[in-house]
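Of the protein chains in this complex, one is absent; all others appear in place.
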Amino acid sequence: MSGYRLPERGALIDRSRPVHFRFDGRPMTGFAGDTLASALIASGTRLLGRSFKYHRPRGLLGAGVEEPNALVTLGAATTREPNIQASIIEIFEGLRSESQNRWPSLRHDIMTWPLSIVNQGLKAGFYYKTFMGPGRRAWDFYEQVIRRAAGLGAAGKEMDQSRYEKTNAFADVLVVGGGPAGLAATLTAGRTGARVLVVDEGPVLGGSLFESRATIDGLPAIDWVRAAVTELQAMTNVRVLIRATAYGYYDGNVVGAVERVQDHLAERDPDLPRHRHWTIHAGQVVLTTGATQRPLVFPGNDLPGVMLGSAVERLIARYAVAPGREAVVAGADDSIYRTTLALVEAGVAVRAVADARPSPPTDLAAPIEAAGVPVHAATLLGQAKGSKDVGRVRLSRCDASGRPTEGWSETHSLDLVAVSGGWTPTIHLASQAGGPPLWSPEIDAFVPGPPREAWTAAGAAAGTFGLDAILADGVRAACSALAALGRPTPQSTFAASDPDAPQMAPLAIRATGLGKGADKAFIDFQNDVTASDVKLAHQEGYRSVEHLKRYTTLGMATDQGKTSNVNALGLMADLEGRPIPDVGTTRFRAPYTPVSLGALAGREIGGHFRPVRRTAMHDWHVAHGADMLTTGAWMRPRVYRRPGESVTDAYIREARTVREAVGIVDVSTLGKITVQGPDAAKLLDRVYANTFSSLTVGRARYGVMLREDGFVYDDGTTWRLGENDFLMTTTTANAAGVLARLERHLAVDWPDLKVAVASATDQWAGLAIAGPKSREVLRTVVADVDLSDAGTPFMAVRKGRVGKVAVLVTRISFSGERAYEIHCGARDGLAVWEAVHAAGQPFGLVPYGTEALGTLRIEKGHVSGPELDGRTTLSDLGLGKMASTKTPFVGRALMDRPAMISPDRKVLVGLRSLADAPLRTGAHIIAERMPQDMPSLGHVTSPTFSPALGAYIALALVSAGRERTGERLTVVDPIRNGTPTEVEVVSPHFFDPEGARLHG
Amino acid sequence: MRIPCPVCGLRSVSEFTYEGDATVLRPPLEADGDTWFATVYERRNPRGPHAELWHHTQGCRCFVEVERDTATHAILSARLVTPTGAGI
Amino acid sequence: MRYSIGSLALNALTGQRYWPLAWRKAEPRPAYDVVIVGGGGHGLATAYYLAKEHGITNVAVLEKGWLGSGNIGRNTTIIRSNYMLPDNTRFYEWSLKLWENLSRELNFNTMVSQRGVINLAHTPAQLDAYARRGNAMRLAGVDAELLDRDELARRVPGLDLSETARFPIVGGLCQPRGGTVRHDAVAWGYARAADRLGVDIIENCAVTGFTFDGDRVTGVETTRGTIGAGKVGVAVAGSTSEVMRLAGFDRLPIESHVLQAFVSEGLKPFLDTVVTFGAGHLYISQSDKGGLVFGGDIDGYNSYAQRGNLPIVEDVAASAVTMFPSLSRLRLLRSWGGIMDMSMDGSPIIDKTPKPGLYLNAGWCYGGFKATPASGWCFSHTIARDAPHPLNAGFALDRFRTGALLDERGAGATPRLH
Partner (left out) sequence: MADAADPFAGRLAEGRSGGRRGEPAIVLAQIDPPAAAQLQIWPGKREAVAKALAPIGITLPEGRDLSNHFGRLCGRIAPGRYLVLTADTVADVAAAISADLGAVADLSHARAAVRISGPAVEDLLAKGTALAFDADAFPPGTLAQTSIHHMGCLILRRSETVFDLFVFTSFALSFSEWLTDAAREFGWRTDPSVAIDQVPAHSS
């Protein structure tokens, strides 16, 4: 029990609103405004987590997004959320949190003990050197064990019920970070009337000003913040987003941000999202993201109770929490004095301040010494000891460059150590959108490199320290953004007076107290990477910072090295004897802090993953028992099952009815493209392998298109409705692709052609009516068309009416039967369908689905999607004769390359099962009954039971297949445990090869 | 990434379909196999400025020739590919 | 020092004092029998097999950055041989066989984890297409099985198998021997093993030109001086066009595209296999550290930038949550990109070039990690014998001219579609 609540202070908490929550099942109380970390520490809990590898006990290190240790799991079942930093969770009534990576409990973790024994072995790279045997699959075994020990929290497996929204925002100036620099920038830009968006990840604007003792424009810092916020809220051109993290900087000045809308609430509105993703399109971006304090690297530096000075300040100022009673403060930059003052003022007994620099800044040290706290110059924190948390530290002397020297040392008993290893500007976004960061020796850290996008960094993020300078920097950044936008730049100043303003340069100290027998000195706390791991990586040659990272996992934890990277690079640079800029830093990547996948996915999940396309007759199909099947974006009826029917029963019945009487099928999903203009026929001649200019008005023709590489792309009929007016149909799958091709040809390749194309797929609803009685049905329902063979011959296109609805009647057959298609405006589709359906009843008409459609076309040997698989040529498909020999067309130049005309190509054939057993799509064809290690001759593309032939048949692509006609081959389907089936190779035109029925 | 469509203005890349190297011009259809082979298969694929076609599929459906640096994704210029004086 | 229980114990007791450099920091020598350009997986494996299988040890691998900085160091680590076209099935199956013994072969634990690779099918037609592929594999002696929904529910808990899904899952194709490998370890393991056989591995050495005697290549110019070479093998993945241009090949059937990948925060075991989504584009597995590693489509434009844009990030997240609804509460930890050498038919090239002594290994698209051992095996053979190995005979550079394409997707000469 070492932390406690202070009677005063706590800018963010509301003492009148106690909040009850649980940690590892224990009921606890905090105040509204507390973070989980502050509330836990206030109640004396400081053991908050276990480390990744060694399961070491850990407390809070930082108080913001840099926190590596205090990860907890929130919620349960549908709300379970692992790996959340206790330092950023705002508590609410009923919050449930659990510690992670420990068993059976956080205090008594069974893994701690064995791991502390073997930990000499568990050094960086350990896994690469062992577990290679015995036996080839030994790793599979070890891996199971290791995976269980690794990982952090456990994910839920239940569906999340929350909503996630995504939205877009536009801003002239986006300001990321609402600390003093960000506020100065926002005010400056906002006052000019520019559209400004400011985002801050915290629950309030103000950033580090909450910990500041400064005055700005005569007001205490916090009051100035309040005034600024009030002013911004009154500006209609300024939008403020809090609890919103700008996590990624993308090309074209697009910034991704996630707003946590309701995570802090006990009562959540189900209509509001949990998180909202913002895609921000910014003219200019001002990055005022502040800086992160680094820990010191010394043995025992991970003991609970060793904290960053900034975290200590935050706990005191924002939450009125003192994290200990007796403290030592150590570091090598001016911030340790501010931390010390904060502790002293909070009533914590500070035993000593250790400043590694040879002479401390007198102005800052004086008030501290006046308060009776000894300030030791040239002093390092040598090591810390304790069992479950920190109990004592040893201070020792160092030389002017921070290297330990022999002699004086002093030991203090305490329960709190506040450290500062210097400040690292938060350059994540700048680095994502800029050149490599630059090393600044003055502040011993990297600052932003040259921008690649339109941004300016300011404040601590740009390496500027001292409140006055930071405010001025914010103004400067806003002005340069406004200038870049071509807007006038205002005069704007904010005057600060800061008693804690830094005075002296920091000193770089890398790692201290290492040596034989010393405890581990951690650099990356979460991933348990120690100073000696860095040394080992160096020894084994993993010296590039990127190798160091990958070999030791340094910086790869959830905090992405926010507190560890610079310490590690510094150590590696020392080992290499090279300056840090030569060593460089690892690459910064989005996200800056972890982002929920829900926010990135938004509402495009589950049933709404992609939109659905429905034909006008969709509901009719469903109401009439259709099994609807996804075909790309469309839904199509597969079969209309009657009670007791299987899919097979249904399609056989439907196909048989078509051959014997009549059936209708919804063909609305076919792609339709208007092709109009004086050069329309010329365009069609070029894009189809066969000729269209010779087509007369009122007629349709089947066409096949190739890709430029000479393989078959698409097929369909195209109708000439007028001299300059064609309607092209495409396969359902390629409708969009064909249109885009035509547009490309017209815009880019042949701009001289006067042709207009437009997608008309949605304009038309269509049905095909097929069967010997199709004409009789139509005669009762279609008006204004002469349906005689002379009036409407095969491939004729006629205009007529069904009731009041204007329709196009085309005599086209995919089934080999006498057949027609009727197309009408989409909104009339259902009426026409119902009219034809009703008219057909006396003739035994049934609706049929895609299965029967397939059966009918397979019986006729017509190719479709499974045969047009992007690898087949015209001649493979038996369509070689279609290719025009007169007019050149797309794909012709490459369609006869040697391998594309080789005699052993897989070509279209028919297969007839000799065994009264079904053939299945994807089954292969071999020469003998040998399912193993037999070269496959080809595969079954489209099988069916043929009611017309009373046999199982299939279309197939078989090597040199046409030469094999009459041969017996074997169809094998090992993956589905199919029995090998003997088949005969036959012509693909199984049924009515002469086409007599077309006219029947 | 945002692409400046000369017709529609600055739009998200997700509205466009990439159509590749704009310097590869289609030869006449009657050109020989070698010429078409080069057109269909061979690309300079430079690191640096690259002239490329983008189809504004979810917008005006025009083709835009964009010069873009493939090393940085910076967009250097954009122009509409369209029959000259197309009834604008 | 061999990695063994003994050496581990010795070092544990002596403060890890005796571990040597994993590979020497070699300085370039004036000339080598073979110079391999590109210190990625393929270049390193090639050097290793040149030394090991062909006795050619006077070899240098030149890497412009740090070893493994290219795609070997940034891929989603999936290995499998579930290809449909015979040339691919045979080649990738040989690769899988080499993977199965790789850790012991290299004395470096590359963590080959044969946890199975499952491709989900969302329509009967898609399942049929998988059956076709699975049958092709089975006929070639490769393991494959079709899974029904019950089996999927058992093997992949958390998967959305509901009927209300936009694209309900109807089944899947599984290759049980497929899985994942610790990608960086492959680079380091090959480097260390090649180094032990005498190969010089030279980092921070970018090739800036080639030297020729007539048409015959005689060496390379680099940022660390000119290096003579009897033969030069180029295996630079995404940089193929730029490097080959230096050798006079201005145009190749390749475009460089960016592919992004993602990792979540570490989790306790959540997913024990590799799963791919068939209705969108997503593949996902869990690393041994606990992060869910996933990727999707390429961004779809030429790029050398190793980073992509938001639309793909959002699309991948939507696919991931659609597949595993509970993922919405998990968080993305990091995203990155790599430069794919997308070939015009989606299959690789391992071949001699028209210039004597110059060999090319390229066109790996997003499938080249799994190819690493076989690629090195075949490329070293092609270089050593000046003739392709039967396994890479189909990966000829002139196949685009002859039309003997290996187009698994049937998408034609549009790299972004492969």
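Remarks
Each chain carries a letter (A, B and C) given by its place in the written order, and its residues are counted from 1.
Keep this in mind: contacts are C-beta pairs under 8 Å (C-beta built on N, C-alpha and C of every residue); 3 or more make two chains touch, one makes a residue touch a chain.
In this text, all values refer to a predicted model and were calculated from it rather than measured experimentally.
In the entire assembly, the chain absent from the figure touches the shown chains A, B.
When the full complex is taken into account, the listed residue touching the unshown chain is A:Leu272, out of A:Ala76, A:Leu272 or A:Ala495. Across A:Ser2, A:Ser396 or A:Thr674, the residue that sits in touch with the chain not pictured is A:Thr674. When you scan A:Leu61, A:Val390, A:Ala626 or A:Ala826 for touch with the missing chain, the hit is A:Ala826. The chain not shown here is touched by just one of A:Glu201, A:Glu604, A:Asp685 or A:Asp876, and that residue is A:Glu604. Although one chain is not drawn, its touching partners on subunit B can still be listed: residues 7-8, 11-12, 14-15, 58-62, 80, 82-88.
Think of the hidden chain as still there; on subunit A it touches residues 163, 165-170, 195, 269, 271-273, 279, 281, 603-604, 608, 610-616, 619, 634, 668, 674, 676-678, 723-725, 754-756, 758-765, 825-828, 830-831.
Heads up, the rule we're going with is that only the chains that are shown with their structure count from here on.
Per-chain Cα centroids separate subunit A from subunit C by 22 Å. Taking the mean of the C-alpha atoms as each chain's centre, subunit A and subunit B sit 27 Å apart. For subunit B, residues that reach two or more other chains under the stated contact definition are 1, 12-13, 17, 37, 40-41, 72-73.
Residue positions of subunit A touching 2 or more other chains: 250-251, 254, 279, 708-709, 894, 897.
Listed in rising order, the residues of subunit C touching subunit B in the complex are 239, 241-242, 245, 250-256, 300-305, 309, 311, 344, 400-401, 413-416. Residues of subunit A that touch subunit B in their complex: 250-254, 279, 281, 452, 686, 708-709, 736, 740, 743-744, 746-749, 751-752, 888-890, 892-894, 896-897.
Those residues of subunit A that touch subunit C in the complex are listed here as 52, 78-83, 120-121, 123, 125-133, 136-137, 139-140, 143, 146-148, 150-160, 162, 164, 166, 248, 250-251, 254, 256, 277, 279, 432, 516, 532, 536, 539-542, 544, 546-547, 550-551, 553, 556-558, 560, 587, 589-591, 594-598, 600-602, 604-610, 612, 629-631, 707-711, 713, 865-866, 869-871, 894, 897-900, 920-924, 926, 931-936, 939, 972-976.
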